[in-house]
Structure formats: C-alpha cells, structure tokens
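A protein chain is absent from this complex, but the other protein chains hold their places.
Entry: subunit A
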C-alpha cells in the first residue's frame, strides 16, 4: 500500500538500491563525458555496454573469475572504442549515425554470441557486498552508503577522479581544448586525433564496465538487450550533467532513485500499472532534457570531425 512507501525500512531500501543502480549510469556517463568533452559524440554507448556485459558474464561463467570478467569487458570496450575512434577521426563519419550503427551492432552481436556460446539463462555469483568496517554498522547510513560491492564503490570513486583529470591535468586541458576549438589546439602542437582516440577508447572501456557492472555485480545474469535503453539515458545524462562529473553524479542518482522507487512500487504491489511505473525514468529523461539543455552549452566542436587544411 502507498503508506508502506514511507516506512523507514522502505525508504532506506529505496535509497540504498538507488545508489547501487546508479553504477552503470556513472561508468557510461563519465566515459561519454570524456568523449564529448573532446568533441566526439558516441551514441554507441548502449552497444558497448551490452558487449561489455556479455564479455564479463561469459568469462565469469566459464572461467569463474569475476576480475577476469572485468578485464574482458575492458578489452572488448577498448576494441569497440577503437573502432568508433577510427570511424569518427579517420573516416570523418557522421557521428550520430555511426554511433547508432555501433549500438545496433553491439545489440545484435551480444545476442548472437549469447545464443551460440551460452544459450540458456544462467546466473553467476557476482561481486559480493563489501561491508566497510564500523561505517556499515551505522544505522541507515551504513546500509545506504557502506554496504555495496566493489564495482559500486569504484564507480563513485571515479567521479572525483574524472573531475580531477579534466580540470587539473595537462591531459584534461588538452581534452577540453580539443573539444572546444580543435584548430587552436592543433596550432599549438596538440594532436587532436590522438586526444580523441584516447577519449573515445576510454569511453568504450567505461561503457563496457558499466555493462559488466550489470551482468556480474548487480543483476548477475545476461539477457538479450538487458540494458534496455540505459546507455541512451547515460548519453542524456551527460547533457543533463552539463558535461561535468559532479553534475553527472547528480543526474545518475536522480534517475537511479526514480528507477529504484519504481521497482519498490511494483514490489510493494502499489496499484499503479507497472507499465506506467516502468515509463517513469524515460519520461523523466525527456522532461529533464527539455528543462536543462537550454541553459548549459556543450563543447563547441561536439560531433564535428577535425580536418587540418591542405
């Protein structure tokens, strides 16, 4: 019943699972932020997540190594990122379209490999929860913040790291310059192409990790199209977060909380049609983008291939 939603246990549950559910968004959005800040729009995030999810799940299932699964996801993500980087940097492809191509490829490929190599629904023992000593014993707070698996902790830890890299390192300076005015960066001897290869490959790795966090840490299964649009929401979150890691953290939490609420509504049997509940995160995506995009300005060179004169 509706009143159940307001009990302490349920509220703590909603927040706690909201934090866990933010994980795949964080990986994918932080990676996409790097890519977009350097001027490359990668719409293939969803496909890269699916491939990462499958690779990690397969290795975990067949070889019993979760870290091996993470490594597999990283490799697959890097390969996909490399392909996207090549298509956008060297072939000057229209990035929106080629990204959708990579999404469809990842969707079909992960399903094909799943059918051929696994075939049936199986589960793995995912990363276990790590209870931080003492902190996890604090009532409420402990369950919300300090009782998650390692991939969740890493995702949140990467937020300040990403901020630091973008704003305090020479690499970050190059990334921001390349996304804003590649001609200026080029005239100062910064290799626009090299920077963009780095960010797009990094984005691929992060997306794949986001997928892996679903298949071997949160849900511990692999299914066809298991991300179901999550990768596209991750792209939207980059806009929502104003291309800044902290903004993305806020956006990821907002969406995952709504998602979590929606799940609990179904679990508690509150009489709202499940279809409506399922729609909530997506409706929120649209509303939030309508409200937010008019205010923040993205990288000027976003989705424009770079070509030097001559």
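Convention: a residue touches a chain if its C-beta (ideal position, glycine included) is under 8 Å from a C-beta of that chain, and two chains touch if they have at least 3 such contacts; residues count from 1.
As a convention for this text, contacts and distances are computed from a predicted model.
According to UniProt, the chain absent from the figure is "Nucleoside ABC transporter ATP-binding protein", selected among "Maleate isomerase", "Nucleoside ABC transporter ATP-binding protein", "Glutamyl-tRNA(Gln) amidotransferase subunit A" or "Protocatechuate 3,4-dioxygenase subunit alpha". Contact with the undisplayed chain is limited, among A:20, A:148, A:176 or A:196, to A:176. The chain that is not drawn here is touched, among residues A:117, A:141 or A:184, by A:184.
In the full complex, subunit A contacts the hidden chain through residues 168-174, 176-177, 180-181, 183-190, 300, 308-310.
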